[in-house]
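The structure appears right after this line, and notes come after that.
With one protein chain removed, the remaining protein chains of the complex are shown where they sit.
First chain written, first letter: the chains are A, B and C, and each begins at residue 1.
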Amino acid sequence: MSVHAPILAIAVPLLGGFAAPLLARIHRKVRDLWVLLVVFFSGACVGYVAAHILSSGIWVYVLGARNPQETLAPGGFPIRIMLTVDAMSAFMGLIAGFLALVAFPFALKYIPEEEGKTLALTLSLLLLAGILGLAYTGDLFNFFVFLEVTSIAACGIIGFRTWISRAPEAAFKTMVLFSLSGLFFLLASAFLYGEYGALNLAYLSAQIKGTLVDKLALALFLAGLIMKVAAAPVHFWAPDAYGEAPAAKTLLLVVNTQVSLYGLWRVLFTLYGGALSAGVGWLVTSLGLLTMVVAAFMALVQVDLGRLVAYGAVSQIGYMMLGVGVGLVTLAGRPDYGFVAMKGGIFHMLNDALTVGLLFLCVGAVEWTKGTRDLRELGGLGHGLPGVALCFLLASLALAGIPPLNGFASKILIYEGSFRLSPILAAVAVLASILLLAVFARAFHGAFLGPRAEVKEGLPWVFLLSMGALAVGILVLGLVPGFFVEELVAPAAKALWHGRALYLAAVLGG
Amino acid sequence: MTVVVRTITRVLLPISLVFGGYVIMHGHLTPGGGFQGGAVAASGLALVLVAFGVERLAGKKGLLSVLESLGGVAFAALGFLGLGVTFFANVLAGSGGLFGHPVPYGPNPGDLNTAGTLPLMNWAVGFKVLAGLGAVVLLFGLFGGEK
Amino acid sequence: MIGNLPFVVCMILVALGLWTLIAKRNLVKLVIGMSLVTSGVNLFLVSLGYVRGGIPPIYTYAPAAAPMVLPTPQALTLTSIVIGVATTALMLAFVVVIYRHKGTLDVRKIRDLRG
Partner (left out) sequence: MEETLKIITGQGFWSPLLWLAAALGILLLAFFLWSRGRREYKRGTEQELPFLSGERAEDPRVGASHLYWGFVEALKPFLNGLRDWHSGVITDYVGWFVVILVVVLLLVL
C-alpha cells in the first residue's frame, strides 16, 4: 500500500469531500469523525512521502500504468498522467498537511451548523486535494486542472456565506482573477503542447530551447502565476479573499497561494531552468519588493483586524519572492549567496504558513468571542482571552521578524543573501519589516490592551489546541532553525537550484 | 407557461433523458461521455423548470445533492479499485465474464462491455453532472423567485 | 501564414474577452467576457490538434489507414469546457447573490471592499 502514498494523499481528501455530504445525512458526528480521519490519513501520507524522498530521492508515480514507476510508453515518450515528487514538492506537501491538521479541528468548532458547515467542510477537503495535487503533479495539464479545482473550491469557501453582503463580492472578484490566471496558464501550456506535442514537465524541460513560442509561453505562465500568488500590482484579490473567508478556512487559502508560488518556481527553475534570462529574476525580485512595501503600508491604515492581517500575509509573499528572486538572478553563476537567499525564501514559506495561520486563527477566536473585527470597537480582550493574546503577540513578533523567532531566522537569510546582490534590496526588506512591526503593535494594542472588556465565555479548547500547535511550531522553528534548514529547507532549495537534471532523469531515464 | 410548452415538455423530457443516457453509455465508443450525457439530461430538468415552475422541482433538491455526492464517491472509488496495480488502473478491462475479453487493436466497432472501468466512470460522472447542473439551475430558479 | 489564421482568430477572441472584462460595467457582461476568453483558449487547443485531411479520432467503423486528428487536445478541451461551465455557474451564482444584496450590477457601485 505504501507505494501508492503520493496519490492516496490526493485521492483520499477527494473521496472524503464527496462522501462528507452523504455522511452528514447519517449523523453530524459521523461526518466530523470522517473529516478528521481523512485529514489525518492524508497528513500521514504526506509525512511518509516526505520522509521517503528525503532519504532516497525523487518519487515518480504513474497513474493507470502496469507499474507505478513505468514512466515511458514504448518509444520513449511519456504519455500518462504522472506525479513527480521531489524534495520541494514534498516540502510544500508537508506545509499543506500540517496546516490542514491544524485548520480542520478548528473549523469543526468554528463554523456553526446552520451556516453551511457541511458545504464548508466539503469544499475545504476538495481544496486540500487540489493543493496537494498542485504540489505533486508532474505535468502541466494536471497542474491547470488542480489550479482550477483550488480556484473553484477556494471561491466557494470565500463566498458560501451568502447572507453577508461582502462575502459574495469578494468571491466574485477573486473568481474572475483566478479564472483568468488559470486560463492564461492553460494558454501557455497549449503553446508548449503545440510546439513539442507533450505536456509532461520533464519532457518539455528537456526540449525547451528558448524559441519565440517558448518565450511567449513563459510570459503567459508568468502573468497567470504572478496573479495567483498575489504579487504587487495584481494582489488586489488577496486581502478581499483572506479577509472575508471564515477565519479557520483562510489557512487553506494561504497555503493555496503558497503552492501557486511553488508552481511559479517549478515553471521557472525546472521547466525553463535551461533557458532563462536574468531579466525574469529581476522582475520577480522587484515585484517582491513592491509587494512587501505596498502591502505593509496598506496594512498600516486598515481598521478591520482580518483585513489588516491579510495585508500582512500579502507582504510576506514579497519576502519569498525576494529570496527566490535573488536565486533566479544569480542562476547562471550559482554563487553561494544566491543559494543562501533561496534557502531563506523557501524557509520563509514554512514560517509564513505558521505565523499567518496563527494570526488568522487568533482573528477567528476574536470574532467568535466578540462578533466583530473592527479595531475601533475592539479592545481589552487580553484580560478575558490571555491565551489568544499571547498567541497573537507571538505570531506578530514572528511575522515582523523579531529575534529569536522563526520569522527572523528566515529573514536574516534573505537579508544577507540579497545584500550581496544589492544592498538596496536588503534595505527595503528591513524597512518593510519595521513597518510590519508598527502595524502589528497597533493591532495588538487595539485588540487586546486597554481596560477589561466583556467576552463571550467558553472558548472551545480545540481553538487553543490548534493555536498552541502553531505557537509551538513557531517557537521550535525559531529556537533550533539550523536543524530544519539543514534537513528540510536545504534539500528543497537544492531541488530547484541544482536538481533539474535529477528531475529530468527521474522521468526520462538515463 | 402555456399548455403548448407544457405538452412539448412532457414529450421532450423522456427523450432528453434517454438521449443523455445513450450518450453516457456510448461514451467510450463514440463522441460523448459522462459530462456531455449528463448535460443533455440536465437540459431536460431545465425544461421542466421552465415549463412547470420551480415548485415542481423544489422538493427534489435533497435528492439531487445525494445523487451528486454519490456520483463523486463512485468515481473516486473506481479509481481506488485499481490500487492493486496503480491508482486509476483499468483492472476490469479484459477480465473475462461480464467484462469480456481484451479488444483487438485498430479500427473496429467495439463492444459496450469491454472497456472495463471506463463506462462505469462515465456513468458516475454522468449522474454527478446531471445532479450538479440540475441543482445549479434549480438554485437559480429559487433565487430568482423571491424579490 | 494562412495556416496560422486559426491561431490569430483565437488570440483575437481572447483579446476581446479581456477587453470586455476591462471596459464593461455590468457584472453579467463580465461573466460573458470570461466565457469569451475561455472559448478562445478552447478553440486554440482544438485547432492545435488538427491534421490536414484528418478524420475524427473515433475507432468505431473508422476507415483503415486514414490519418486521424490528435485526440489529446480534444480531451484537454473537454476538461477545460467542463471547468469553464463550473466557473461560469459559480460566478453567475455570485452575481445573483450580489444583486440581491446591493440591487445593482454596476461594478462601480459594488466596491464595499476597497482600500
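We adopt the following convention: a residue touches a chain if its C-beta (ideal position, glycine included) is under 8 Å from a C-beta of that chain, and two chains touch if they have at least 3 such contacts.
Just so you know, these numbers come straight off a predicted model, no measurement behind them.
The shown chains contacted by the absent chain are A, C, with contact judged over the whole complex.
The residue from A:A223, A:L390, A:V462 or A:L508 that touches the chain not shown here is A:A223. Within the complete assembly, A:V280 is the residue of A:V280, A:L322 or A:L470 that touches the hidden chain.
Touching the missing chain, out of A:L15, A:L177, A:L252 or A:L381, is residue A:L177.
Within chain C, the residues in touch with the undisplayed chain are 18, 21-25, 30, 107-108, 110-115.
Against the chain not shown here, chain A presents residues 172-173, 176-177, 180, 184, 212, 215-216, 218-220, 222-223, 226-227, 233-234, 236-237, 239, 277, 279-280, 283, 294, 297-298, 300-301, 303, 336-337, 340, 375-376, 378-380, 403-404, 408-409, 412-413, 416-417, 420, 438, 441-443, 445-447, 450-451, 478-483, 485-486.
Assume only the chains that are shown with their structure count from here on.
Distance between chain centres (mean CA atoms), chain A to chain B: 35 Å. With centres taken as mean Cα positions, chain C sits 28 Å from chain A. Annotation for chain A: no residues touch two or more other chains.
Looking at chain C, residues 97 sit in touch with two or more other chains. Chain contact summary for the complex, chain C toward chain B: residues 56, 58-64, 78, 81-82, 85, 89, 92-93, 96-97, 100. Contacts from chain C toward chain A in the complex involve residues 14, 21, 27, 30, 34, 37-38, 41, 44-45, 48, 70, 72-73, 76, 79-80, 83, 86-87, 90-91, 94-95, 97-98, 101-102, 110, 112-113, 115. The part of chain A that touches chain C in the complex is made up of residues 141, 144-145, 148, 151-152, 155-156, 159, 162, 165-166, 168-173, 175-176, 179-180, 182-183, 186-187, 190, 193-194, 197, 199, 239-240, 243-244, 298, 301.
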